[in-house]
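Heads up, one of the protein chains got dropped from this complex, but the rest are sitting where they should.
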Amino acid sequence: MTKFTADEANAFLASAFPGRGHQNRVLIMEPGRAVIRLEADETHLRPGNYISGPTQMSLADTAAYMAIMTMTGLEPMTVTSNLNINFLRPCIGNVVIAEGVILKIGQALAVIEVDIRIEGAEKPASHAIVTYALPRKD
Amino acid sequence: MTKFTADEANAFLASAFPGRGHQNRVLIMEPGRAVIRLEADETHLRPGNYISGPTQMSLADTAAYMAIMTMTGLEPMTVTSNLNINFLRPCIGNVVIAEGVILKIGQALAVIEVDIRIEGAEKPASHAIVTYALPRKD
Amino acid sequence: MTKFTADEANAFLASAFPGRGHQNRVLIMEPGRAVIRLEADETHLRPGNYISGPTQMSLADTAAYMAIMTMTGLEPMTVTSNLNINFLRPCIGNVVIAEGVILKIGQALAVIEVDIRIEGAEKPASHAIVTYALPRKD
Partner (left out) sequence: MTKFTADEANAFLASAFPGRGHQNRVLIMEPGRAVIRLEADETHLRPGNYISGPTQMSLADTAAYMAIMTMTGLEPMTVTSNLNINFLRPCIGNVVIAEGVILKIGQALAVIEVDIRIEGAEKPASHAIVTYALPRKD
């Protein structure tokens, strides 16, 4: 079972990221996997009316953060160490879905793969690999 | 000489990114190099009162976008193809500076290195390599 | 159907990479996917008797190159533009399998995901995202 539920995740994001955490809605938290939904507004767009790169990066980062907490429970001081994102196709639409799946979780690091797509789209708009450093347990 | 000035860059960002483009202030645009300044507020923070990862990613992306325009002039449809960022140290402070320097600009792709640091800090908080796809000239 | 068969791939690698191309044996070439097998010897090891990082990088690069040729046919001047690899677990064993799957193939770029594991292992030892630039068709 997940160590951190979708309801807990939503409450945490809203309080820890004032002014923007509420935009991401965590839909699914199950062991090793988190799914997040963003209803985009004009602040998420870039020229061409695409969902902007930074919007997708932020979603990837948050989906990875939440995927880890399915395994660790609440650990706010888990911090991003590396994020690599490839933009595959224009991301055009109103609702964006990010799905994070853990590839590896060790003592020091976790590596998460994230797919980002417009809700209902067959193919992802971007693909990220995110590495988080876990707080040391001493 | 730059093909796009800091004043032009600031006007472009404010109009192309409604609601957030004005937060980044472009300080320097010279051939192959752009420097941007962000005055952080609570929406840019993450637990630990660090400047958040997504804030730094967004700055890296924008610094790279502007560095390219020093060489190409205004080209809004230049789009990010890959961003790789490493977080080196906690980023704690009020003002963040991102400096983008072009490593290569070809016909199809440009690769930009970006250093991000708290204003006045000796060492960078993060380091990004950003690849943009340039619009095809036919 | 694949535009380049496993037999063609093996013949190409052996002739194009004298002295090392024959070590990789292409097992599967099907549209958008290539699988390669390496029988490791002591030149592929690093301290700890792990399959070395560069051995895995080389396999990832070749699996991506071959995955593209399933779609394009023989195109030797397709060249790597970016490779990002995360090492997830020690890679210990005699036979290494690399599987490349295309995430996107456009006019200018192809992005391929590669999993690398010891033959028979459940979990991958490393995971790479490889971007190739395709030759321009004019």
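We just call them A, B and C in the order they show up, numbering each chain from 1.
Everything below uses one rule, namely that a contact is a pair of C-beta atoms (placed from the backbone, for glycine too) under 8 Å apart; a residue touches a chain by one contact, two chains touch by 3 or more.
Remember, predicted model here, so these are calculated numbers, not experimental data.
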Partners of the unshown chain among those that are drawn: A, B, C
Contact residue for the chain not shown (choose from A:M71, A:I92 or A:L109): A:L109
Subunit C residues that touch the omitted chain in the full complex: 16-20, 42-43, 45-48, 50, 52-54, 57-58, 61-62, 76-77, 79-87
Residue ranges of subunit A at the interface with the undisplayed chain: 81-82, 84, 108-109, 131, 133
Touch residues of subunit B, complete complex, unshown partner: 84, 86, 88-89, 103-104, 111, 113, 123-124, 127, 129, 131
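The rule is simple: only the chains that are shown with their structure count from here on.
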Numbering shared by both copies at the subunit B-subunit A contact, with half separating same from different: same
Averaged-CA centre spacing for the pair subunit C and subunit B, given as whole angstrom: 33
Between subunit C and subunit A, distance of the C-alpha-averaged centres to the nearest whole Å: 29
Distance between chain centroids, defined by C-alpha means - subunit A, subunit B (Å): 22
Shared interface positions of subunit C, touching two or more other chains: 84, 131
